[in-house]
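Structure first, then comments.
Left out: one protein chain. Kept in place: all the others.
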Amino acid sequence: MTSIGFIGLGVMGREMARHLVRAGHRVQAHDARPEAVDEIAREGAVAAHSVAEAAEGAELVITMLPDTPQVEEVVLGPAGLLAHPPAGRLLVDMSTISPTATRRMAAELARAGIVMLDAPVSGGPSGAKGAKLSVMIGGPEDGLARARPVLEVMGSTLVHVGEVGAGQTVKACNQLVCAMNLQAICEALALGRAAGLDLDKLRDVLLGGAASSWMLQNLGPLMLAKDASAGFRIDLKLKDLRLAGELAFELGVPLPGTALATSLYLEARAHGEGANGNQALFRVYDRLSNQAEEPSGQPPPAR
Amino acid sequence: MTSIGFIGLGVMGREMARHLVRAGHRVQAHDARPEAVDEIAREGAVAAHSVAEAAEGAELVITMLPDTPQVEEVVLGPAGLLAHPPAGRLLVDMSTISPTATRRMAAELARAGIVMLDAPVSGGPSGAKGAKLSVMIGGPEDGLARARPVLEVMGSTLVHVGEVGAGQTVKACNQLVCAMNLQAICEALALGRAAGLDLDKLRDVLLGGAASSWMLQNLGPLMLAKDASAGFRIDLKLKDLRLAGELAFELGVPLPGTALATSLYLEARAHGEGANGNQALFRVYDRLSNQAEEPSGQPPPAR
Amino acid sequence: MTSIGFIGLGVMGREMARHLVRAGHRVQAHDARPEAVDEIAREGAVAAHSVAEAAEGAELVITMLPDTPQVEEVVLGPAGLLAHPPAGRLLVDMSTISPTATRRMAAELARAGIVMLDAPVSGGPSGAKGAKLSVMIGGPEDGLARARPVLEVMGSTLVHVGEVGAGQTVKACNQLVCAMNLQAICEALALGRAAGLDLDKLRDVLLGGAASSWMLQNLGPLMLAKDASAGFRIDLKLKDLRLAGELAFELGVPLPGTALATSLYLEARAHGEGANGNQALFRVYDRLSNQAEEPSGQPPPAR
Partner (left out) sequence: MTSIGFIGLGVMGREMARHLVRAGHRVQAHDARPEAVDEIAREGAVAAHSVAEAAEGAELVITMLPDTPQVEEVVLGPAGLLAHPPAGRLLVDMSTISPTATRRMAAELARAGIVMLDAPVSGGPSGAKGAKLSVMIGGPEDGLARARPVLEVMGSTLVHVGEVGAGQTVKACNQLVCAMNLQAICEALALGRAAGLDLDKLRDVLLGGAASSWMLQNLGPLMLAKDASAGFRIDLKLKDLRLAGELAFELGVPLPGTALATSLYLEARAHGEGANGNQALFRVYDRLSNQAEEPSGQPPPAR
């Protein structure tokens, strides 16, 4: 049994903490919302009413927070982990945040003798629920060695990708590829539809060759079934694309395709698709070419 | 044994005709370059010195030509197939050309009682050599039923995707997805490189999840090994992207991602990568972010 | 008085021919629509019932036709100008068509001793009506010298920009700049609106400095007044952008901005704006960010 501080009990964190509890660890759970703390406490976690309480006596602290500012507050803030480190002096940030901010925090923590790993995940809520997350880990080997047994409770694939910050960078790369691959499918389906193709047949052909992708295999059916609700949310993907864009800007790398895909995701969110799954991006193409099922009230072009 | 007219003995057509000869068919082979006709004749084909000779007495004629104008000339030109149809009144165009021009030609042929199928392929020269082409077929069922045994000599996957022109449309969709999926990989690798990631490790992680694609699986290694020579040529892909763009324009479908990818392929060609494989697109990103390891040493394109 | 063949009596051509009639020239006018010929004949033109009749005995022939295929038919077709050249052996094509096709036709005409100028115009229907067209002319000096007095009846600015085809190329450049400058305004207004700025004030500031442009000066007010009807039509601009895109592709020049702008114009046309003026492009941005005045029925994003 390991004593673990766990900070951030949202849609993802709640499930992850639950697995740690079930695996028999002592989980000192904290969240800004007291009701989230109460809920997990009823399942066997120790309610921690502050970051300091979560960290107290723990071997390591795990953070699973919405974005960079929240992690910075929890780590560097006056009531944060730098001031109140866990006994084991190890922090594993599983949030998806800025790699640059990650490196900056890790450097500050290092000066106080605290080790930080970044360990963002992919797999979404269903991966969290099923303990099947992929974890992309940056940071020192020995820190990872200590965290590994705990991480293995939550994830099915753990990959050590480099120095601290590398996990976040790999995650950013992953997300931009997903977005562009999805956009590619949208464009093929939009063209095929306008040309009168049978879209199920089109998808089958594309899956059979060089155009095949995970997104086509897994999201294609949802797109064609117009099932927008399942899967990874548009607004969360947008956050990840923003992180990728900021990183690219900092490093001076022009990523025109990512920039364009981000623009389409913004358009999807502007149309109320933020809470829908990625596949709802196809609805943007519905609107682009005015083929929405509900007529928009505008006359079609006379050609 | 079927008597087959075969017109177009380029890199692809030569291999395809060869398979038909070996399978025991009578192949009346024609090409604008007499030496290409001589070559295949030495392997057992019947040398045809004109379109009319290729078609004479044949059950069907197969065309495998560079682009729309060549097919239009062979079909509708004064010495073409409309004037000199095969005995079986069946034409199978396996070139990659405009779906709109295809439908127009099919309509004209239909008025003369001639059936046209469009049957563009994917798989490239190696697929042609190995008789492992994927064939996307548009046109009437009965025409396909007659052509099928012949097509099966050349391809391993035959998919009937709809009316005449549908084969070309599916091919266009396929090619635009490939181009965008490849661009996605380029952007991830460019970002990862600038951030100092181990690119082989990055590729492994991407392959393990939602960012996975055929292109990443198959072209990723060539990109990382900087092997630009293998695979489907940039300039041929550009032709396909042009066809997709023209179709999108005709149908009034905005495809911003395809347009952007096409722009990058043009840039690759402008830098002398036209004869290289698709994976050479990554070199554009080398230049975008000024990380080329050495001057490419390739001659600029002769235009 | 010059004897002039005039072929193409559409929205533009009708006005241009009218000016030539009023200036006292003998105008042998032809159009595929007999009623268009009758109409101009009532105003003093000589009705020509064929291309040959329009050309017969004329010093020069002017063509003002919708697109490349129509000009090719009138020039190279069996009943065309190559077979029935004007007495003065001079052709001035004022249509907006492919520069490549222009050069090809000019070369064929040259072999028959006929001189061709390309002389596309800008200024639109109101410029045609007011004889205030700008004319961009490509072709030999001596041909232009002969055509100049006639062209000056229709246009207020004549610029000789180079060899034959150069007029069309300059026109293509002009149109792509207009499209991108307009898109720039759309983006600024969309951002300003979302931020709650007073858009008239925004426009004033932009006009006062480095962001100023003809488009902002002239179309800005129409955009803000939501007056979509006036001005150069979206679908005609799309034709010009297609010509620019094709030329760029042929020359191997990547033009990502032009490609993106074209995509937005396609989107505008898909939403029924084809017959509206360029400024209707702003409505695309209305939709992009879901700020259309008529609610689309979709709930706004909860942010």
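The first chain written gets the first letter, and so on, giving A, B and C; residue counts start at 1 in each chain.
Keep in mind that, in the parts below, contacts are C-beta pairs under 8 Å (C-beta built on N, C-alpha and C of every residue); 3 or more make two chains touch, one makes a residue touch a chain.
Quick caveat: nothing in here was measured; it's all calculated off a predicted structure.
Chemist: Tell me which of C:7, C:81 or C:247 is the one touching the absent chain.
Modeler: Looking across C:7, C:81 or C:247, the contact with the absent chain belongs to C:247.
Chemist: Which residue, C:9, C:117 or C:166, contacts the hidden chain when the whole complex is considered?
Modeler: That would be C:166, which touches the missing chain.
Chemist: Determine and list the chain C residues touching the chain excluded from the picture.
Modeler: Missing-chain contacts on chain C: residues 99, 122-123, 134, 136, 157, 159, 161-163, 165-166, 169-170, 172-181, 183-185, 187-192, 194-198, 201-202, 204-206, 208-216, 218, 244, 247-248, 251-258, 260-261, 264, 288-289, 301, 303.
Chemist: Where does chain A touch the missing chain, residue by residue?
Modeler: Residues 242, 245, 248-249, 251-256, 259-260, 262-264, 266-267, 269-270 of chain A touch the chain absent from view.
Chemist: Please give every residue of chain B in contact with the chain that is not shown.
Modeler: 256, 260, 267, 270-272, 287-290, 300-301
Here is the rule we go by: only the chains that are shown with their structure count from here on.
Chemist: Draw the chains as points, connect those that touch, then say whether the picture is a line, ring, star, complete or other.
Modeler: complete
Chemist: Averaged over CA atoms, how far is the centre of chain A from the centre of chain C? Could you give it in whole Å?
Modeler: Here the centre of chain C sits 50 Å away from the centre of chain A.
Chemist: Could you put a whole-Å number on the gap between the CA centroids of chain A and chain B?
Modeler: Each chain reduced to its C-alpha mean, chain A and chain B end up 38 Å apart.
Chemist: At which residue positions does chain A touch at least two other chains?
Modeler: Expected reply: 256, 260, 288-289, 301, 303.
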